[in-house]
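Have a look at this one.
Yeah, one chain of the complex is gone here, protein chain that is, but the others are all in their spots.
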Amino acid sequence: MVGGGPGAFIGDVHRMASRLDGQIELVCGSFSSSPEKSKITGRELFLPEDRVYDTFQEMIEKEKELPEGERMDCVSIVTPNHLHFLPAKLALENGFHVICDKPLTRTLEEAEELERLVEETGLILALTHTYTGYPMVKQARDMVKNGDIGTVRKVYVEYPQGWMTEKIEETDSKQASWRIDPSKSGIAGAMGDIGTHAENLAEYITGQRISELCADLDTVVEGRVLDDDGSVLLRMDGGATGVLTASQVAAGEENSLSIRVYGTKAGLEWHQMEPNSLYVKWLDKPMEVYRTGVGDLYDSATAHTRVPAGHPEGYLEAFGNLYRNFAKCIQARLQGEEPDEQYQDFPTVSDGVRGMKFLYKVVESGKSTQKWTSFDD
Amino acid sequence: MVGGGPGAFIGDVHRMASRLDGQIELVCGSFSSSPEKSKITGRELFLPEDRVYDTFQEMIEKEKELPEGERMDCVSIVTPNHLHFLPAKLALENGFHVICDKPLTRTLEEAEELERLVEETGLILALTHTYTGYPMVKQARDMVKNGDIGTVRKVYVEYPQGWMTEKIEETDSKQASWRIDPSKSGIAGAMGDIGTHAENLAEYITGQRISELCADLDTVVEGRVLDDDGSVLLRMDGGATGVLTASQVAAGEENSLSIRVYGTKAGLEWHQMEPNSLYVKWLDKPMEVYRTGVGDLYDSATAHTRVPAGHPEGYLEAFGNLYRNFAKCIQARLQGEEPDEQYQDFPTVSDGVRGMKFLYKVVESGKSTQKWTSFDD
Amino acid sequence: MVGGGPGAFIGDVHRMASRLDGQIELVCGSFSSSPEKSKITGRELFLPEDRVYDTFQEMIEKEKELPEGERMDCVSIVTPNHLHFLPAKLALENGFHVICDKPLTRTLEEAEELERLVEETGLILALTHTYTGYPMVKQARDMVKNGDIGTVRKVYVEYPQGWMTEKIEETDSKQASWRIDPSKSGIAGAMGDIGTHAENLAEYITGQRISELCADLDTVVEGRVLDDDGSVLLRMDGGATGVLTASQVAAGEENSLSIRVYGTKAGLEWHQMEPNSLYVKWLDKPMEVYRTGVGDLYDSATAHTRVPAGHPEGYLEAFGNLYRNFAKCIQARLQGEEPDEQYQDFPTVSDGVRGMKFLYKVVESGKSTQKWTSFDD
Partner (left out) sequence: MVGGGPGAFIGDVHRMASRLDGQIELVCGSFSSSPEKSKITGRELFLPEDRVYDTFQEMIEKEKELPEGERMDCVSIVTPNHLHFLPAKLALENGFHVICDKPLTRTLEEAEELERLVEETGLILALTHTYTGYPMVKQARDMVKNGDIGTVRKVYVEYPQGWMTEKIEETDSKQASWRIDPSKSGIAGAMGDIGTHAENLAEYITGQRISELCADLDTVVEGRVLDDDGSVLLRMDGGATGVLTASQVAAGEENSLSIRVYGTKAGLEWHQMEPNSLYVKWLDKPMEVYRTGVGDLYDSATAHTRVPAGHPEGYLEAFGNLYRNFAKCIQARLQGEEPDEQYQDFPTVSDGVRGMKFLYKVVESGKSTQKWTSFDD
C-alpha cells in the first residue's frame, strides 16, 4: 500500500474493504512521505518492520527482489490525486497489479499513459469507483441492459455534500486542504472528487455514454480556486438526456449520491445512503422495491451480496466487492484460469481515462459561452 | 365558474377546494362550450337552472344585472389555457374579481394585458399555483426570509411526472390532447403545465428571481410538437444558482414536485407528495423534520393549517388555502377593511406574467446555441 | 349540527369534511351549551339567525315543524362523548338520520339503546371512525377479503400519540380536560379516544373479530383517573392473533395510527400519517407500494379517491368520504333508490356498539389477573 498513513481517511477504508473477504492480505507498505509516520502506521497494522518502506520506490524495488509467493502481488494506491501516477506507473513497469483510488491521475495525459502501460503489460489496474460495487447498482445496470425498463430516455444523477459549505480549509482539515489545491487535485475540485463518481455511475447503469455536455461550474466559497459546485446538462450516445449535479456546499448533506433513470417502461431510483433498496416505478402498476437479498435478482446482484436480506450492507461492503473481485482476478491469473464473469466487474483504467476526460470537458464547457461541448472532440 | 364541465379534472378540484372552508359559494356557471353539458354539470351541482349559462359572456352579462348581494362576487376560470384570457378580461372589465388556473394565458401579451387591467380596475386576480398553498412551503419561505438558513446559494427544483410516457393523446385522454396542442396550450408543453409551478415555487421560497437561464427542451415522444421534458440551469438575482427540471415522460412518477434549497447555514427539502414534512439539514447538528402543526412554526404556516398535527393535509387543503385567502380578501374589500396579512398570501397576476415570461425565455434558450439567456432582456 | 362551538376542534373538522363534496349543506345548529356562543358560531358560518338554536331539543323540535325540503335531513353530533346519546336518541325518535362522532356513547347500555332505535326506525346512523375512509384502507380490506394475502395470521395495530405526555389538563386544554373526566368520557381514556379507532380499523381490514383479549391498561401520568396508555393482546375469531396498542403519552408522536397485517402469502402495512401508500410485502418477490390513484386498484379504493395520483389526499378527504357516503345513502333513501354499494361503506351503529363493548372488555381485562378475557361473554 502506498499512502494511508496517520490522519488519512481513505487508506483505512481501503484496508477495511480489502480485509473483509479474506482474499487479500496487506504485507507491506509505504504509508507516508514521512518515514517516521510510515513506521507508526506499519506497527499499528502489525506489519514486520522490514516491510515498511520509506518510499514507494523502495517498496517496489525491494519487494520485487523477494521470492515469488512471498512478495506482494499488487499495489494499492491511496494517496492524494497528484501522487497516483508515479507509483502506479512504477508498479506496472515492475510487474505489479494496481488498485488505485479515483480520480485516476491529476492530468489526462498521465491517465492515458497508464492506459498504455496496462495494455502493454497486460496487468490489471482497478479503480475504486466504490459506488458501482453495491448489489442494487448491479441490479439496476442489468435491468437496463436486459430491457426491463425499456429504452432509457432520462437520467438524473446528483451528488450533494455539505462538508465544504464553510471555509474548512482554513481550519485543520487535511482532507479539504489538498482537495482545493490544483497542484494536488488537478483541474477540478468537487467535479473531480465526487462528480466523476456520478459520471461513472450514470454511464455504468444506463450503458450509455455522455456525448455532449453543458456545464455550469461554480466556486461558491470565496477564495477557492477550484469548483466546489457544478451542474451539467447531459446528452448521451443512446439518445437519453439528463442532468448531473455535484456540490460540496450543499449545507447539511452528508454523502447523498443518488440516481434516477427513466425508460419507456419504468423508472429506477437508487440512493447511496440507503443502498439496499432499488425503487422500480412501473408505468401502470404499483412501484416495486427491490431489496438486496430479496427475491429473484440478477446474478450480478447476488454475487455481490454477503448476508441475508434485512441485514444491511453498506459502503465498506461495496468497497470490499471491488477488492474481492480484483483479488479473485489476480488469483485466477496466477492459476492460469479465466476469472468468473462476476469477478471481472470492477472499474478499470479505461474508466479512469474516461473520468479524466469528463473533467477536462466539464471544465472546458464551464468556461465556454457555447451551450454544448462535444465529449469526443 | 367558467369551465369544469363533464370530463374535466381541474374544475372539480377548484370546486372542492373552494368549498372546504365555507367562505365561497358556487352560485352560477358556464361549465362547457356545450350548453347541454353545462346544464348537466349545473344540475349535479344543485344550481338553479337560470344561473347555468350557455357562455361565459352570457354569465357575466346576466350576473352583472343581478342585485348586489345576489350576484356573483368573482369568477373562477378553469378552462384550458387558451380559454383563460377572454373570460378573465371580460370579468375584470365588468367589475368581477378573478381566480384563474395556471398558466395565466396562452401568450405573454395576453398576460400583460390582464396585468394592466388589474392595475386599472384595482380588482383581485388570483392564480392557482397550488403548491405555494402548503403550510410547509410557507414555513420554508419564511425560514429563508428570516435568514434561518443563511444566504441561499443553491436551489434544485424538479417536477417529474410519468403520465405522458406513452402516446396517450392517441387514446382518449382529454387531458393529454389539449395539452399537446400549441393552439390551446401555448408555446410550451410540460414547461407550461408543470415547469411554471416549479419556477413559481423556487422563486417563492428563495425570494430570489431567475436572472439567466440555460434550457434544454426536449420532445421525447415522437410526433409531439411541444416539449414533454426539459432541464434548465438557473442563475438567480440573489446570487444563487440552480437546476429546474420538468418532465412528463418520467415513467412511473406520479406528481413528484420537490425542492431543495441550500443556504450558508442549512439546507431545506420539501416533497409535494409528502407535503407535511419539511426537512431542515443543519451544518453541524442533527437534521430536523418540521411538520405541519408541530412546535413553533412561523405564523404563515399556522395560518394555513386546519387540523392538528398528524392528521395529514393534502393537495385540496393547499388549494383551499388559495381560495380561502382570495375569498377573505374579497370579503375585506367588501367591508372596506384591510385583509389580514396572511390572507394576502396567494399568487397574483404578476406571478402569472412572470410565469409566461419564464416560458418564453425557456423556449428561446431551448433554441439557442448560446449558453445563457438573460431573463430580463 | 349539535356541538362544534368556539374552541372545539372536531366540529370544524366535521364541517369541512361535510362540505368537501357539496353533497351536504349545513342548515342549522345548536353549537354550544351557551346560546351566546352558539350564536357566534352560527354567524361565522353564515347561518340565518333563526336556525341557530339554544338547545338541541329546540333544534329538533323546530326543524321538525319546517316543511320537507326545507328542514334538515340529518343531525351531526360533535359533542364530547357524554353528550352523544341524548341528541342522537331524540333525532332518531323524530325521524332524523344521525352522523355521530366516536365513541358512540358513554356507556354500552346507551349504545345498545341507539342500536335498537336504529333498527326500529330504519334510519341511518353513521359513526365517524374516520380512518376507514381512506382509499388505501379500502384497498387493504379488499385485498384481504379477496384472499390476495392468503389467510390472515397476524395483526399489529398501534396508535401512539404524545399530546398528553405532560399534564396538559392543568393548563387550558379544553380537549384534554373532558377526555380525562370519566363523567364525560366514560370508562376509558386513551382506549376510548383512540383505542376504539385501532380496534375498528383492525376488524375492518382483517374481516376478523376480536374473540379474546388480554389488556394491560395504564395511567401513566399521576393524578389521572382514566387510562392514558394501554397494550392489548388479541385473539381473533378467524384464527389470527395480534397486538393493539394505544398511548397518549408516547412523547413526540403526532397521530401515528398504523397497522400491519400478515397473511400466508403477504403482509400489508399502512400508516395513517402517510395514508396514500399501502405497502404489500410478498413472500418471495419485491415489495409493492400501492398508491392512491395508481394502477389497478379495487373499486372501493377508486370510489373514495378524488384527485389524480400524486396529489395527496389526507384526513379531511377520508372524513369527507364518510359524509359523502352518508349523504348519498340519505339521498337514495329520499328518492326511493338503493344506494350504490360503495356508498354503503361507512361505520354504523353496530360498529359503535362493538366499540363500546371493546372498551368494557378492555377495562375488565385490565383489572383481571386472568390472562384472557372472552369478548363475547
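For clarity, chains are labelled A, B and C in written order, and residue numbers in each chain start from 1.
Quick note on the criterion: a residue touches a chain if its C-beta (ideal position, glycine included) is under 8 Å from a C-beta of that chain, and two chains touch if they have at least 3 such contacts.
Everything quoted here is computed from the prediction, not taken from an experiment.
Colleague: Write down which of C:Thr105, C:Ser247, C:Ser277 or C:Thr305 is the residue touching the left-out chain.
Modeller: C:Ser247
Colleague: Of the residues C:Glu44, C:Glu166, C:Glu341 or C:Asp376, I need the one that contacts the missing chain.
Modeller: Only one listed residue reaches the unshown chain, and that is C:Glu166.
Colleague: In the full complex, which of C:Val27, C:Ile40, C:Leu86 or C:Val220 touches the chain missing from this view?
Modeller: C:Val220
Colleague: Touch as defined at the start, partner being the missing chain; which of A:Lys145, A:Lys174, A:His311 or A:Lys367 qualifies?
Modeller: Of these options, the touching residue for the absent chain is A:His311.
Colleague: Could you pull out which residues of subunit A are in touch with the chain that's been left out?
Modeller: 9, 12-13, 15-16, 19-22, 26, 45-46, 161, 253-256, 272-276, 291, 293-294, 306-317
Colleague: List the subunit B residues touching the unshown chain?
Modeller: Interface residues of subunit B facing the absent chain: 280, 282, 284-291, 294-296.
Colleague: Spell out, residue by residue, where the missing chain touches subunit C.
Modeller: Within subunit C, the residues touching the omitted chain are 149-150, 153-154, 156, 158, 160, 162, 165-166, 214, 216, 218, 220, 229, 231, 233, 235, 241-243, 245, 247, 249-253, 260, 262-267, 280-283, 287, 368-372.
Just so we're on the same page, only the chains that are shown with their structure count from here on.
Colleague: Need the central chain here, defined by C-alpha centroid distance to the all-chain C-alpha centroid.
Modeller: Central chain: B.
Colleague: Compare the CA centroid of subunit A with every other chain's and tell me the farthest one.
Modeller: C
Colleague: More than half overlap in residue numbers between the two sides of the subunit A-subunit B interface, or less? Answer same or different.
Modeller: same
Colleague: Using only Cα atoms, superpose subunit A on subunit C and state the rotation angle in degrees, rounded to the nearest 5.
Modeller: The C-alpha superposition of subunit A onto subunit C needs 180 degrees.
Colleague: Let me have the rounded angstrom distance from the C-alpha centre of subunit A over to the C-alpha centre of subunit C, please.
Modeller: So the centroids are 55 Å from each other.
Colleague: Taking each chain's centre as the mean of its CA atoms, how far is subunit A from subunit B in angstrom?
Modeller: A distance of 43 Å separates the two centres.
Colleague: Which subunit C residues sit where two or more other chains touch them?
Modeller: 291, 294
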